[in-house]
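A single protein chain has been removed from this complex, and every other one stays in its place.
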Amino acid sequence: MNLVNATAAVIAGAALLFAAPARAEGTIKVGLVAEFSGPFAGYGKQIQNGIKAYMKQHGDTVAGKKVELVLKDTTGPSPEIAKRLAQDLITHDKVDFIAGFGLTPNALAVAPLATQAKTPMIIMNAASSVITTKSPYIARFSMTLPQVTEPIALWSAKNAIKKVFTIVSDYAPGIDAENAFLKAFSSHGGQVVGSVRVPLRNPDFAPFVQRAKDAKPDAVFIFVPAGEQGIAFVKAFTERGLQKAGIKLIGPGDVVDDDVLEAMGDATIGIITTHHYSAAHDSKENEAFRKAYAEANGEGTRPNFMAVAGYDGMAAIYQVVKSLDGKMDADRAMQVIKGLRLESPRGTIYIDPETRDIVQSVYVRRVERLQGGLYNVEFDKFPNVKDPGKTAP
Amino acid sequence: MSGFAAVRLPDARWHPAEVAFWVALAAAPFVFPGHLVLGSQVLITGLFALSLDLILGYAGIVSLGHAAMFGAGAYTAGLLARHGWGEPLSGLAAAAVAGAAIAWATSFIAVRGGDLTRLMVTLGIGLMLYEAANQAARVTGGVDGLSDMAVRDLLGVFPFDLAGRTAYVYSFAVLFAVFLVCRRIVRSPFGLSLRGIRDGARRMPALGSPVRRRLIAIYSVSGAIAGIAGALLAQTTQFVGLEVLGFARSADLLVMLVLGGAGWLYGGLIGAALFMVAQNQLSSMNPVYWQFWLGLLLVAMVFVARGGVVGAIGLARERILGRAAR
Partner (left out) sequence: MFTSLPGVLFDGVAYGSLLFLMSIGLSVTMGLMRFINLAHGAFAMLGGYVCVVGMARLGVPFLATLPLAFLAAAAAGAVLERALYRRLYRRGPLDQVLFSLGLTLMSVAGATYVWGSGQQPMHLPGFLLGQVRVLGVDLGIYRLFLVALVATITAALVLLVRRTRFGARLRASVDDAQASAGLGIDVTRVFSVTFALGSGLAGLGGALAIDVLGLDPTFPLKYLVYFLLVVVVGGAGSIAGTLAASLLLGLFDVSGKYYVPAAGAFVIYALMVVLLLLFPGGLRRGAR
């Protein structure tokens, strides 16, 4: 067989379309795209645990349909993996919702798919403001960095902190935090004496912390993704003697994430942060949540802000399915979600119908040692904070 | 001089097994309609492996940084699409130029020095580009990646659909076309001289063969092809992440090529298919198992294969394909 025939055979193969098979009825499938291995393994785990707590409390059936979770592991900040997994979930598993997203890069990569496939996308952690603008089918149940950062800037300006050195991770949420802090802090009379951005993967904090120390600020503002990086940072911070030199540590609550706070030890006592959820939050809903969480995941396990977002995200999904009586339609689902109000374990939350982003209270807290261990104890609050990252163009 | 009789220009005819291979690939959209996304990724990686085969299998250059050219192509196509020029085929051409340019610029150091230096240099260049892309986050998107790419319909008619059909056909067509070109190259006198360089670079100048120029040429061609593969990935997934330049991509590629056998053009394609399908299946079960067994396989291959990995594959393919293999 010669070349011409070979090529002809190949071109003949370049042909046409045929219909996709019908979807299975009777179940509501929720695809959970998150990090279950690698350095951010705690993210997917907490989100999943929060979901399990909800399902323990409210059962696994809504409007006569069984709710099924399909888990996919992105292994870390790997947008191309996340995109491929989401595509699998949509075309193969034919999910009704895609949820999860522990990291912003992964959420950004999947956003166009949500639009193309008309599948509601529920963000349960990723915190960069821009995410919800990427698709009309995205709704967020976690927080945004500007939302939880502005309060600490305002609090610091009012509490004798004049000069701050900022250190953030070099990716969208970090940059959001840096900008939000700078804007709010300087407009209230504060001065940012220096800023550095640390690489997201394999950060090496020592030189950056040293630089911060040499700038002699009143406080260091830190944002790194919650978990291990927080541990490494606080370690470098104490070892270099910044605490001894009287430099305070402030920032959004990611650095003293409930998931690792106990492991970080007493070096954290006194750190003041602002965040939307603390495991020590005093409310009826939180008590019930913590109980369900321990039942679903083991005695002594503690939820963090990602678990709460998983919990509330699931609550929203159940609400949607109930309102639509099990007949899934993406546009109608989004209608239900816009303006949705929930009594969350963190306080009251509601989804802004214009931006589809979350509006919630942000608390100022201090790390203290309580009877059960180290906790972020709330002592002040900024109610109903909308994402300031959106009001600016 | 018993080897003398076997040395002549190879046969240009197609072995039936080869034809079957290509027809099978072309038939995939009908046989596996639900797996086209993975399918096009396999084809694209196969193309990338093909580019490495040209320099490793035929010219003997071991590179741990081939992702540099792949990534250059991906970002070129990605940036073009992002900033208004979404036409796919011209994006491919631009990516080929970018890949060739990077390869050409780095070839001067890459073809110099001994094996270890070359390995380090290729590795170092790959890492440098990765860091550069990371730092230039305003342009490349950094860790967050480059999205918002507006890739226009292929040939103005076929949109890139969610199920991946257009992507598959597109990747297949490009792969086949490039394959034909590579086939031509390796069966030409130029291709033969490359093998001469691989087997005994010191002797080649005695035959009047300009070693460095040949190596630079094939390195640049390989870079162009890697760039095309990168662009394909960018256009079909409408996204470019930093990992296109990562060390893991270069290392995995080397493994794939060796699995399939370097030096006969099909090795890269087969290796890519085996590797990616296995990884897809095993990784979803448990990523740790995949890594472990892959490592064990590599170690086993090195020991069990007589004359090393390349040698063993060589024996196998000689037996199966006879003279057509060379």
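Letters A and B mark the chains in the order given here, with residues in each chain numbered from 1 onward.
The definition used in the following text is that contacts are C-beta pairs under 8 Å (C-beta built on N, C-alpha and C of every residue); 3 or more make two chains touch, one makes a residue touch a chain.
A quick note: this is a predicted structure, and the numbers were derived from the prediction, not measured.
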Listed residues B:128, B:162, B:185 or B:274, member touching the removed chain: B:128
Hidden partner chain, touching residue among A:58, A:240 or A:338: A:240
Missing-partner contacts on chain B, residue numbers: 56, 62, 64, 109, 112-113, 115-117, 119-121, 123-125, 127-128, 131-132, 134-135, 247, 251, 254-255, 258, 288-289, 291-292, 294-299, 301-303, 308-310
Contacts of chain A with the absent chain, listed as residue ranges: 37-39, 41-42, 196-199, 202, 204, 206-208, 210-211, 214, 228, 231-232, 239-241, 263
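In this section, only the chains that are shown with their structure count from here on.
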Inter-chain centre distance, chain A versus chain B - centres from mean C-alpha coordinates, in Å: 37
In the complex, chain B residues that touch chain A: 13-14, 16, 19, 22-23, 26-27, 29, 33-34, 37-38, 41, 134, 137, 142-145, 147, 162-165, 169, 172-173, 176, 180, 237-239, 241, 243-244, 284, 287-288
Footprint of chain B on chain A - complex, ascending: 1-3, 6, 9-10, 13-15, 17-18, 20, 37, 72-73, 75, 77-80, 83-84, 87-88, 90-92, 104-105, 108-109, 111-113, 116-117, 128, 134, 170-172, 199-201
